[in-house]
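With one protein chain removed, the remaining protein chains of the complex are shown where they sit.
Then we have chain A:
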Amino acid sequence: MSGSVAPAFRPAPGETRAVVTGIGIAVPTAASPADLLAARSRLGAGQPRAGAGPDWFDPVSVLGQRGWKYLSPATRFLLGATARALAAARLEPGAYEDTQLAVAAGTNFAANPVLARFDAAVLAEGSDALSPAEAPNFSVNMPASHAAAKHGMRAFSLTLTNPVVAGLEALLALTRALGTGRAAAGLAGATEEMPDVPVRDDAGEGACALAVESEKGARERGAGALAEIAGGFCRFLPHPAETAASTQGSARLASALGDPLTALVTAAGRGAQGDPIPFIVCCDDPELAGRLTRYCTERCAAAGVTLTPVAGYLGGDGAFFSVSPLLQLAGLITEHGHGLVLGTAPHGNLAAVLLRPARPAA
């Protein structure tokens, strides 16, 4: 196809600068960004396991006494994470028009356990065995829709579902929506419930959400920015493990990853004064993660940008599926104030988001 395309999205000069102003986390062993860092220090520098006890999320303490009984666990997790993100951002109702506030969420398994439970009921007893109050939960967009309703966000509610990378894609979609004027602020997040299928033995569940708004909007309401969203991309690399390992795959690897990545970091990616960029590959396959880390580091070095690979945070091995890459972003923001996360799925989905340090207020 044409070689004229811009490989990665990044705001043009003069366009809206999107910033992260709050982080909300609701996963086992972490209810705040500080917990993410503490969890890593407890578990060492390797890829921490996800883990999950059956009662790790207490809806009464997080969501209150009422209003959550018929919501799916994935919806409850996302409501917990979004409430924490809004609180951290001090983003109160009325700060923006409700028609300017949006929700974008990624998920892979928000509906999967619900569907399995409903299907078992239908197979055993028929549709009358279903609860009418719970029936809407079969639709995977319910977590984002409930978040929009809960927080009165009426610009749009978007749910994306690509394996593993959907949360990063949701963040990019919301960022782009700020640029096009479809929204002025909102929540980008991801949520997962423990899958009902044996995708991996160490799967995790939970949610992560980021409050995102324009730099200008944040400043006008006196909110501090944690980091700026410099841009990103989503692509597809067929058979990623084989392609990354073979010399025959180099052209395809360059097209799907190397070219968009270097375009992204050279135009927008330098940290303050050209500082090295902390970099995490969020991937379920350690060998592939190592190859991609080396490949990306070398490609960027050739373009004059230094990536510094750092150990992943909770979920760095993709165990929380679409939530995992957002947890890595949350960790990087908290520890470094900037960074780059590349998420990959076994089937070939790739997405990357680059954060740069927030500019100090004038």
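Definition applied: contacts are C-beta pairs under 8 Å (C-beta built on N, C-alpha and C of every residue); 3 or more make two chains touch, one makes a residue touch a chain; residues count from 1.
One rule holds in what follows: contacts and distances are computed from a predicted model.
Enquirer: From the list "NADH-quinone oxidoreductase subunit K", "Cytochrome c oxidase subunit 1", "Ketosynthase family 3 (KS3) domain-containing protein" or "Spermidine/putrescine import ATP-binding protein PotA", give the UniProt name belonging to the chain omitted from this structure.
Expert: So the chain that does not appear here would be "Ketosynthase family 3 (KS3) domain-containing protein", according to UniProt.
Enquirer: Of A:Ala102, A:Leu171, A:Leu210 or A:Ile277, which one is in contact with the hidden chain?
Expert: From the options A:Ala102, A:Leu171, A:Leu210 or A:Ile277, the contact with the absent chain belongs to A:Ala102.
Enquirer: One chain is left out of this view; which of A:Pro163, A:Gly189 or A:Pro325 touches it in the full complex?
Expert: Answering carefully, the residue with contact to the hidden chain is A:Pro163.
Enquirer: Check each of A:Arg40, A:Arg76 or A:Arg176 against the chain that is not shown and name the one that touches it.
Expert: In the full complex, the listed residue that touches the missing chain is A:Arg176.
Enquirer: Out of A:Asp58, A:Glu92, A:Glu125 or A:Glu220, point to the residue that touches the absent chain in the complete complex.
Expert: Only one of A:Asp58, A:Glu92, A:Glu125 or A:Glu220 touches the chain omitted from view, namely A:Glu125.
Enquirer: For chain A, enumerate the residues touching the unshown chain of the complex.
Expert: 1-2, 4-9, 98-99, 102-103, 108-109, 111-112, 115-116, 118-120, 122-123, 125-128, 130-132, 135-136, 138-142, 144-146, 148-149, 151-163, 166, 169, 173, 176, 180, 182, 195-200, 233-239, 252, 255-256, 345-349
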